[in-house]
Every structure is written in structure tokens, then in C-alpha cells.
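Next up is a structure, given as C-alpha cells.
What you see is the complex with one protein chain gone and the rest in place.
And then subunit A:
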């Protein structure tokens, strides 16, 4: 409906915004006027409620304006307006179907305003708005209410987590999803939860429980909404976090500089204040401990039960109405759960049997799911027929190269997770494909080869084993892993730290002029001392303040240092190192393999916070190194870089097949080549880059630059007169120029 304009004559002299403004300034004096307007609102409401459907235009307009007015000043007269929110809620719940859209929006807005002014509590507001969100047929109203509900939940959780509200709301959503499994109303619960999950407002098990119920519902939309949440919700959350963390970095120095130069206005002063507050907030945020956010898949209570019911309800059930794409998504979720939690669903593998043919649409997704579903606790004889089938159906001389690549990749991925499924003849047969003509097939076969060189080289032919594996076999280091065998755990990246420490020690010894290899106890002790002193990394000021105190302590310590008890003698900071010690107590078998190596660092000493910080740094460094292609980066081994939680995608199964001749467009090939390379802007000279930076920082130009940019018509006159100079004039000018050059410019060299 077009908003009706009020004509000039229709306007009365005193309007509500004016009164509102005056009331804001002096509520006490205008109480009578407010009361009159409140009666007016009451009468209009009465008129409206008597016949909501046949209200006139002007009546609606005045009711809307009055509602707006009262909502804005309601906090000044709480005793007069105590029923106001309730009345609005009544109007909305009873008549939201017939209300005029603008009035409806105004009522919703006023309710939210009343919430902001604390005239109404969040729970009541949400309990009013949520039923309307679900029932109303109006799209605009739904959008508005959804936004308002989200905003209210965000604001009420902004300072501290409002557990009570969250709990009630989660219960409402849970009931919504579980009460009527056939209807599509559960979508609202999914939408709301997904948004809140993304913003990390809700990240607990109960939320996940709601989504679990949603993915077990009867309605396809709801099912897929729930499944998508599990498959992509966490990624979305991470992206959101990245986005929010790198938004608008304010350069405070620049802001201060600019305010010093530019005209000072109140607006600009406010902008500076704002910038300062933002920076402060960011600082505080940075110092806060990182929130623990478990992925939704980890927060599930009963993954086995969930995966089983998903499988039997949506996949095995022949009556399920899901189409292929949707079923694939469900399958992805089931297999991810199986792989992540090492579940056992034996029917799942026989279910795959009929889909493993090259003619099956989106077979690569099926292959990826199968690989995801295999883990080292799956009995090999369950997987073996599947491997055999893949080998028979996909990998043959006759099949297309793409198909063979996909098959080989799938086999490699499965074997990476459960190496025992492979038998010797099949492996040797498959490895032969590295002599194929197609690049994709070659790469896939090589991947398989290098995988078994690593895992079980005995299965390969002697000449395929390679140097490292042969040596490993002879020394007995490479052994077949038995079914269910578990490697003892350790600290990730500890060997990096050890290596780094070793290098540091050597460097120091070289500096001292000692032979770098020789070791003696005294030196070790020195190192130890240095490490203990560098106990803390973060709070430098703190140690500065108490510097004198520490001196006294260290004197006492030197006396004790002979007795090898320095760890115990360290006072007051024992709680942390003790924990570490217990954790690290398990020996790392991977490190123990060579007898010449000295004992593991974790078993011999306590890791200080400084050590841990260094460890973290080295870990990230290693991760970055792994990404950059080059001498060390082995791209064939996808397992190395992938996190356990990450899903396996169909693209990975397709592998290099995408690169095979003629299949990729030029752009794709370029994009692929650029992948992994660090970002680099266009090539430019250093001067040009400097100039650009200067412009970027908003610095001013030099006189020279100004002269160069000057409009030619402005310079023409001077140029003309230059030609008309007399000889004497020219001589004088030249002389002056020479003089100036000697002096070093107009300003001169001497300051």
C-alpha cells in the first residue's frame, strides 16, 4: 500500500515528534500532555480493536503514529504505560493476519524498542514473536521478525551468555522440530540456529541436539537443512571469524595525524573517539582467551546411534523421498561421522556395492564417501570386496583415463585409512599403471606406490620399494601395522622443537669458539639456566618491575644447582609444568627408532611456556612450509596437510584427472598453476611502489610533482617569455642557477 501523504492543511500545528522531543527533555512538565495522548491512543486502539478489518486509512495512520510516539517515550512514564507492551502483543498475536503491513511493522519495531528500554523481557518478546514467525504467510513480516529475533538474541548474549534465555529458546526450537516432523516449520529453527552458530553465540551440545533432530525429521527440506549444518556449519563459523578479525584495521597514528591537520569539528572529534574505542575493544578481544569451539560433529551425544538412524532412515529405507543429490549429502554426513568417531555400521559397506560403477551419476562423491567411511578399525574383509570391485570396474586398460584416475585415487584414499585391505597381487598390478600414458593415471598410481612405500613396503616388488623403504625394512623400522594397533601419542611438532634447540646450541657453541659437536654437562646446565630465566614470554613489563627480586632468588639458586634439583627448587610455578610433564611422559615411539638419537626432550625436561610458544611458532612455520610448493613439498601426499576433521571431497578423488589433456580450460589451468603461490601484485619499479604507498597513506606531493602535474596552459606563458629573454637576462639566470646548484638548492645544504 502506498503511504498516504498528509496534506498541509491536514497537519495540525502541534505534531507528535515535536511533543516527543519536548517530553524527552522534560518528562515531568509534559505529563498531562502525555496522558492526553495516551488516552487518545487508548481510544484509537478501542476503535481499531472493535473492527480491525475495516479500519480507515486515517485511523490506521494515527494509531501507528501514536504507537510510535508512546513507544519512544514509554520509559519516562512507566506507571502510565505499564500495559502498553502487553497491548501491542495482543494486537499482534490476534490480528497479525489482517493488520496493515506498515502498522504491523511499527508494532514489531515498538515491541523491540520496549525491549531495549527494558519495559519487557527478552523471553516474553521472543515468545510473542516466534509463533508469528512460524505462522504468518507474509514474507516481509517473516524477514523482519527473523531479523529482530536474531538481534535480540545477539544483544542479550553480548555481554555475558544469557543461559536462561538460551535454554528456553533452545527448548522452543527443539519442540518445534520434534513436535511435527512432517511439516517444514522446522526450517525456521534451522535458519535461526545456523545464524547463531555462525556468530558463535550458540555453540553447545543442546544446539547440536536440535539439529540432530532436524536431520532425522520427515520433511526433505528440514533434513537437508540439518545435514548441511553438520557438513558446513563449522566452516561457515570459521570464515565468519576470519572476516570479523581482519575487518578495517584502523591506523591510530594516521587518525591522530589527520586530526592535527584537518579542520577540527565535533564530528571529526567523535570519529577519533570512535576509532580509539574500536582499537581498545580489539585489544581487549585479543587478550581474551580463545573460546573453545568444538565442531558440531564432536558435540554429538551419541554419534553411533545418530549415524545408524540416519543411514537406516534416509539411505536404506526405500520409501525415503530424497533425491540423489540429497541422499549423497546424507551419505557424506554418515560417512564423516563413521570416519571421525570410528563407528561401525557394517551394512554401510554393502550399501556401497551397487553404486560403485563408472556409469553411476556422481560416482566420485560415492567414492569419496566410501573412503571417508573407512578407518583402521573396519575389518579388512568387509572392505576388500569393495576395493576389488573398484579395481575391476574402474581401473583397466580399456577404461577412460578419468575413470582409472578416480578409481586409483579412491583405492589410495581407502588404503591410507586401512592399509590391510590391500593384497599383494592387486597392489603390484595397480602400481604398474604408473607407466600409463595419461598424466592423471600416472600420478594416482605413483600416489598409491608412495603410500605403500611408507606403510608396508614389503608388499611391493623389490625394485619398487625405493631406497628409503629398503633401508627401513632392513633396519626393521618399517613394519606392517597389525589390525587395531595404536601408535602411542606424543606432542605434535615436538621433534621440530628438539631440532631447533639443537641448532641453537650448536650456534652458541660456535660463537664461543668451541667445537660444535662436543657436549659437556656444564654447557647443558648453562642452557638450562638460560631457559629457566626465559620462563615467561608474554609479560615483559612484569619481569622488569620485579627485576631486583629475581636477582635475590637466582643467587640462592646457584648454590643449589649442583644438586641436580633445579626443577624442584623452582618455587610457586609448579602447577603448570607438572601437568605438562604428565602429558609428555609417554615416550614417542616415532622418535625412538634410531638408537643413536638421544632421549626425547619431553621425557627429560619440563617444557617452559617459552618453549611452548616456540613450539607453536615452529608448528605454524612447518604448516606454511608444507603449503608452499617446492623442493620439500610433496603434493602427492594429500594426507599430510589434511586435518582429521576435514572432509574428503569428490574433487580429491577426481584428482589430476581434471588436468588431463583438453579437459580443463585455459583459465582453470592458470588458476591451478597459481594455486599455492603467494599473492603478488603486478611488477613495478621501487619508485612506483613508493609513490603508490605515498598516495595510499594520503601524504602530500612535492613541489616537483606539483610542477610536473601542472596544466600545460598555465605554463605556456612562462615558456613563451623564456624565448623572449635578452642575452643579459639569460646570463643572469644561468649564473643564478649555477650559484644555487653550488649552494645545494634554494634552501641550501647547511641547515
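Operating definition for what follows: a residue touches a chain if its C-beta (ideal position, glycine included) is under 8 Å from a C-beta of that chain, and two chains touch if they have at least 3 such contacts; residues count from 1.
Keep in mind that, in the parts below, contacts and distances are computed from a predicted model.
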>> Which of the following is the UniProt-recorded protein name of the chain this complex doesn't show: "Beta-adaptin-like protein", "CTLH domain-containing protein", "Pre-rRNA-processing protein" or "FYVE-type domain-containing protein"?
In response: "Pre-rRNA-processing protein"
> Which listed residue, A:44, A:336 or A:465, touches the chain dropped from view?
Replying inline: A:44
> If the hidden chain were put back, which of A:58, A:244 or A:392 would touch it?
Replying inline: A:58
>> Just to verify: which one of A:15, A:102 or A:651 makes contact with the chain not shown?
In response: A:15
>> Give me the subunit A residues in contact with the hidden chain, please.
In response: 7, 9-16, 19, 22, 26, 29-33, 35-37, 39-40, 42-44, 46-47, 49-50, 54, 56, 58-59, 62
